[in-house]
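To start, the structure itself, in structure tokens.
Here the complex is missing one protein chain, while the rest keep their positions.
On to subunit A.
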Amino acid sequence: MSFLPLVLVLLAMCTFGYWYGSRRAMAQTDSSVRRVAVRPHQFGLYVAIWGLVPPVFLIVLWGLFQEFGSSLGPALFDQIRTIVFPVVTLLVAAGGLYVSIQKINPALKVRKTIETAVYGVLILASTLSVLTTVGIVFSLLFETIQFFDKVPLSEFFLGLEWSPQTALRADQVGSSGAFGAIPLFAGTMLITLIAMMVAVPLGLFSAVYMTEYATDRFRAIVKPILEILAGIPTVVYGFFAALTVGVFFRDVGSAIGLDVVSESALAAGVVMGMMIIPFISSLSDDIIMAVPQSLRDGSYGLGATRSETVMKVILPAALPGIVGAVLLAVSRAIGETMIVVMAAGFAANLTANPLEAVTTVTVQIVGLLVGDQEFDSAKTLAAFALALVLFVITLSLNVIALIVVRKYREKYD
């Protein structure tokens, strides 16, 4: 018996248990008794829980066992899998149902069992997010360790050359593969820097205008429109960057005598900045709003204009929060994938010139993993190493940003 029918049979058994348990509880309740702490269907649920929990537990154990069970020999393992396991599971379920049905009587504290079971499910559900993190760390770490067996740490973090195409045949010329990730880090930083140069001034000034100058009506209309920028899928930005902005910069460049490639870091960076504007503006908006009114009133009382108040009082007071917001934005820019995959280059190029094509960490992860994969080649494993670096960097930026923002909030709470 394979897995799906087994589950269906289990569910059918529990449904029957629910129905039978409810009926039996109903039959036992004296209809003249008005005070019933527990309703009949809760007895049904009680029975169903007894019928479901032990087999599910068994199935989980089986899942773990399967990983090394094949060492018993294929024939024996197959017999266990097709006959012993389903039979045992169904017997356990039937046993659970039988015992719980026997136990039914009006004095039984059914609600407690049910609530314990529900509580367990709730805890399991919230643990899933922790398990996700653990899963990310382990899946990345495992492959990364394998990668560093093949490529030394020093080459990866200090090497200046990146060409991950390893040889198909041992005697092939010029395809030994180089895994120096510095050009990728430099490219990522260049594009992030350009994005920040677009997003920070625009986002910050929008936030200042929205909080300090705009009328409520203006705010109510313009703020949601600005937020549209955050809702547009990144693949759309990528298309826009590659087809419109990249070409536009190239044409402008050739008109004024500059050599701009159409996959320039500038185009990708500007469009990425555009995407991040609402992120910075809404975060700074919250932070500027949180600056106590008394500070503003004090400043106005001394005769300062609004702009003087903003520049000399509000922004300095909000600075830690704004730094936190910018850090969050940087972490988002570093992890952004589609814009750079579509609008930046694939070839690693160590340059600080924004008019040339550079590549980023995320572009290389996509490039290495899309298409055919062999899971023992350094090429595929390199993607996991890059992803681990990406994960660690974005995580640290977030943690730092959250600490900064929290410190700032405490100051004014």
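Criterion: a contact is a pair of C-beta atoms (placed from the backbone, for glycine too) under 8 Å apart; a residue touches a chain by one contact, two chains touch by 3 or more; residues count from 1.
The rule we apply is simple: contacts and distances are computed from a predicted model.
*Asks:* Out of "Response regulator", "Phosphate transport system permease protein PstA", "Ferritin-like domain-containing protein" or "DNA-binding protein", flag the one the UniProt entry gives for the chain missing from this complex.
*Replies:* Checked against "Response regulator", "Phosphate transport system permease protein PstA", "Ferritin-like domain-containing protein" or "DNA-binding protein": the hidden chain maps to "Phosphate transport system permease protein PstA".
*Asks:* Quick one: say which of A:L64, A:A107, A:L128 or A:I256 touches the chain that got left out.
*Replies:* Considering the complete complex, A:L128 is the one touching the chain left out.
*Asks:* Looking at A:T15, A:Q79, A:N105 or A:T244, which makes contact with the chain not pictured?
*Replies:* A:T244
*Asks:* Give the residue, chosen from A:V208, A:A265 or A:A317, that touches the chain omitted from the document.
*Replies:* A:V208
*Asks:* Can you list where subunit A touches the absent chain?
*Replies:* Where subunit A meets the chain not shown: residues 111, 115, 118-119, 121-123, 125-130, 132-133, 135-136, 139-140, 142-143, 201-206, 208-210, 212-213, 222, 225-226, 228-229, 231-240, 242-244, 274, 277-278, 281, 305-308, 310-311, 328, 331-332, 334-338, 341-342, 362, 365-366, 369-370, 375, 383-384, 387, 390-391, 394-395, 398-399, 402.
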